[in-house]
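Right, I'll just put the structure down here and ask away after.
Only a single protein chain was left out; the remaining protein chains are all shown in position.
Showing subunit A:
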Amino acid sequence: MLKRRGKNFNQIYRNPLPVTLSVDKYGQIPPTSLANPVSWISLACRLLYIYSHLPPREELTKVISDEDGLTFSVADDQGSMRLWRQGFFGKGTLSRSEPSWKARVEQRLGLTNAENIASEDVTAVRRGERKAFKGLRQEAQKLEQLGRLRVLNEDEQARYKSLVDQMDAMRLGKETAESESALKDESVATDKGEPEDIGRKVQESLKISLVEEDDNFPVSELREEDRTLIDPETNTLRANLEALQLQKTEVFFLLFALDAVKVFKNDSSLLLQELFYACLGSSHSPDNKFLLDYVVYHHFRSLGYCARSGLKFGCDMILYKRGPPMLHAEYAVLVVRDGDCGWTDWPDFMALARVVGGVRKTLVLVFVECPTQEEFDEILLSELDRCALSRLFLRYKVTEVVYKRWSPSRTRD
């Protein structure tokens, strides 16, 4: 399912993971042709240069763990931007997903001329439209009811007609916008319609709110909390109040699999082993929820999916083919320990399947087979470096099963 077009996604979200490639750092290998020995030399020089240097690495992003070691966040803008744009890790604490608080506030207070449209604004505009439509519909229904009781007078009839026309116009606008966009979007919390169209609407609504602000609230009459935010000398925001919040599985993946972050707790850096124990919590058993989740997370990340928390759909994970801005999540994943179905008794399962079906996703049950407690203890007793952890995770096996509702009366021919 395609979301919005027209943005330069390929440029912004170039890297699917926060890993720097040699190509990024040293550029493409020079063109060579067999017939031209001079080009061989330049190629050899370049290769020699690349292999004689250490692989390129960006500076490690600093992740801060709180006192109890349960939540992780990235405070600096550059780090959050990096983790968001390269792999869509984490979630802005004051935003729906992408950390866009700063951009939104700057836009709201008129501190910037840049025209950036946050997904939250798009949603707000759409909700406003829907509310207006519902208002019209309610009034029309009232008139309809009245019409059944007695004959409407001329004013009422005219009003009813104009209401119906307005509603038709709104419906028509929506339909054309939908048919124009290549693939329709049906999910609940996402954007509908043509991008330029939505963008224009959002711009208009923002402009209106700015105009209103100019009329009624000059800058001196900003809200108290807004005034404290603005630095009067430079007319910019004093600080970004938002941090990027990461899940346990994400932090562990970034450290264990990619080595792209450094985790700090009370200003001292955590070793991989310490982070592992912090994530594991008090229960040291092979079917620890963190381990099951991580195994599945790593599995899907290594298959190239972008896996994010499935909390809003009541499952463990949702899988995006590329990432939230480009495509809607296609799969909802429920992690099940093999041999034990946990909370999933039938009514709960039916409810989940309905919710997932309602947002046009496919429910995938992932069964995780765990190693025995002895194997687990043995590995934990040895020195827990990256190798030992790899050995541990290799003992887990995952099987995916796709769940689909099958209705016999619809399937019969």
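As a convention for this text, a residue touches a chain if its C-beta (ideal position, glycine included) is under 8 Å from a C-beta of that chain, and two chains touch if they have at least 3 such contacts; residues count from 1.
Going forward, contacts and distances are computed from a predicted model.
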| item | value |
| --- | --- |
| "SKP1-like protein", "Ornithine decarboxylase antizyme", "Rab5 GDP/GTP exchange factor" or "tRNA-splicing endonuclease subunit Sen34" - which is the UniProt name of the missing chain | "tRNA-splicing endonuclease subunit Sen34" |
| Contact partner of the left-out chain, one of A:Tyr51, A:Trp346 or A:Trp406 | A:Trp346 |
| Residue touching the undisplayed chain, where the options are A:Lys312, A:Arg337, A:Arg360 or A:Arg391 | A:Lys312 |
| Candidate in contact with the missing chain, chosen from A:Leu17, A:Val164, A:Leu237 or A:Val355 | A:Val355 |
| In subunit A, positions touching the absent partner | 123, 126-127, 130-131, 188, 311-316, 343, 346-352, 354-355, 358, 408-409 |
